[in-house]
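Removed: one protein chain of the complex. Kept in place: all other protein chains.
By letter and in written order, the chains are A and B; residue numbering begins at 1 in each of them.
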Amino acid sequence: MKILRASLPIWLGVIAGTIVILALFFKQPTGIGTTANWFMQWNVILASFALTLGAGNVLRVHGNRIRLKSSNWGYSWVTVIGLTSYLLLGVIAGRTNTAYSWVFDNAYTPLSATVFSINAFYLSSACYRAFRARNGHAALLLISGVIVMLGSVGIGYAIWPGFTEIKTWIMNIPNSSAMRGMNIGAALGIMGVSLRVVMGLERGHLGGE
Amino acid sequence: MDQGFFGKIQNMDRRIIYTILFAVLLVPMFNPIGLPLRISDVTQSAYDTVEALPPGSLVMLTTANAPGTAAELEPQSIALIKHWIKKDFKIIMWPSAAEAPRFIDGYAELLDKSGYVEGVDYLVLPYLAGNETVFGSMASDLKGTFNMISPGDSALWDSITDVSDIDLLADCGGGESQLWAIAHIEAKHGTPTICLITAVILAVRQPYYTSGQFKGIISGLNGAAEYEVLARVPGQGASGMDAQSMGHLWVVFTILMGNIAYFATKGKKSPGGGM
Partner (left out) sequence: MSTNPGVWLAAFFTLAIYSFLYGDNPAYKFSEHLFVGLGAAHAAVMGWEAMVKQAWTPLTTKGELWLLGALIGGVMLLTRWFKPIAWISRIPLGFMMGVAAGLSLRSAIDSQFWRQIQSTLTIKLDSANNILYIFILFTTLTYFLFAFNDKSGFGRGIKGIGVIGQYMMMIAFGASLGSTIMARLSLVIARLSFLFKDWLGVLQ
């Protein structure tokens, strides 16, 4: 049983990862290439199942809130009823059904768009109350940010055309080179973690036991 | 304790800031100013890449558009598709995120109204979960990845062997999908790739444009407005630019004002955090 619980998931990861990496070296169709394609297509199907896990988790969390009558538990009914009814509608009638699309366009889309847009107000408040040029780093960040903001829009060009030129220079030279350095550093990190998973040394993604 | 003028300024109720931001964005929407629009080099490159393709080329749009990013990505995508229609390209569209199929429905309607025939001139591939895995799978075996499409279902699909038949890939999204597109499809097949992105990630994607992995970038609402001007396809991108300008000016003002108040009250006791 311990082999099934602990070792099998690790070994499956090692085999799958190794075959996917090896397939990179075989340009013509081979057994390894074909197997790697199968594994990737299986992974896509497994990801479809994983999408449903989120819904289950939301139902579990809000179901517990209702059961335990936690704070604002009445609103959890809104989540549970909304989720269940929309899910049933989608599964039975399909995504392209008129009612499903109507709810998507007139409920989900405005809710999602507005929730994301509210960030702009918090950002504006943060710019006023929290962004302080306390030291050289902060001052440089703010100066760069202000120039990029003004250089990106028409009003900046109208005030002084130089803003646009400097903004383009900032994006192409300091930003691009510093971001390239960060991307290379991040790539080394990704390589390290991926190698650990493919070699079976990483167990964090499987949860503790 | 008497906070003084700058102290009061520094601790202004945030709701006043929100209200002023609303007003600053609304006024130019009612009274357009007509501020100039400068074409950025990244958008120009994206346009030039599309324009260089001959009529009848096969192009693909992979989109992770969602309600939270549609404000920027939708005008960009529509401007690009209108340009593709003008160039008489064959078009494949694939939603790479769960919310994207609904937006692709809109693009399909636009293509239908322009005289395109589904299955012959354009094709919508079904959504598949899996993020990077789908890009990897497409790069290795496009037909196998979309095994639900049988021979005979679509003349356009039957005319394609694999991803290398695609003359241009345009990836649209606010996340990592552009990186997957260049990592698997552009890297393996040399497919010219442009990206349509939210302005948030422009700074991070810039090195990939400088290295030539992206042939062009359409970024944010300005990118949409710039592309509409270049391709001469009117759209929604340009209409928000004046409000953008005034909003930016307000944010710059808040940064300056906040720092002036901070330095004016420095040395005196004042609450509030900072960087």
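The rule is short, and it goes like this: a contact is a pair of C-beta atoms (placed from the backbone, for glycine too) under 8 Å apart; a residue touches a chain by one contact, two chains touch by 3 or more.
It should be emphasised that the depicted structure is a prediction, and the values quoted were computed from it without experimental measurement.
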Residue touching the undisplayed chain, where the options are B:I20, B:L53, B:L110 or B:A187: B:A187
Residue of B:L202, B:L230 or B:A261 touching the missing chain in the full complex: B:L202
Subunit A, residues in touch with the chain not shown (by the definition above): 4-5, 8-21, 24, 38-58, 60, 72, 75-76, 78-84, 86-87, 90-91, 94-95, 100, 102-121, 123, 127, 136-138, 140-149, 151-153, 167, 169-188, 190-191, 193-195, 197-198, 205-207, 209
Subunit B residues that touch the omitted chain in the full complex: 15, 18, 21-22, 25-26, 29-30, 68, 70-72, 98-99, 101, 126-129, 132-133, 136, 147-148, 150, 179-180, 182-184, 186-187, 198-204, 207-208, 210-213, 219-222, 239-240, 243-244, 247-248, 251
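The definition used in the following text is that only the chains that are shown with their structure count from here on.
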Rounded Å distance, subunit A centre to subunit B centre (Cα mean): 16
Touch list for subunit B against partner subunit A, complex: 10, 12, 14, 17-18, 21, 35-38, 40-41, 66-71, 98-99, 101-102, 105, 128-131, 133-134, 136-137, 140-141, 144-145, 147, 199, 202-204, 206-207, 209-211, 220, 222, 241-242, 244-252, 254-259, 262, 272-275
Interface residues, subunit A side, partner subunit B - complex: 20, 23, 33, 36-37, 40-41, 43-44, 46-48, 50-51, 95-96, 101, 104-105, 108-113, 115-117, 120-121, 123-125, 127-134, 138, 141-142, 145-146, 149-150, 152-158, 164, 168, 171-172, 175-177, 179-180, 183
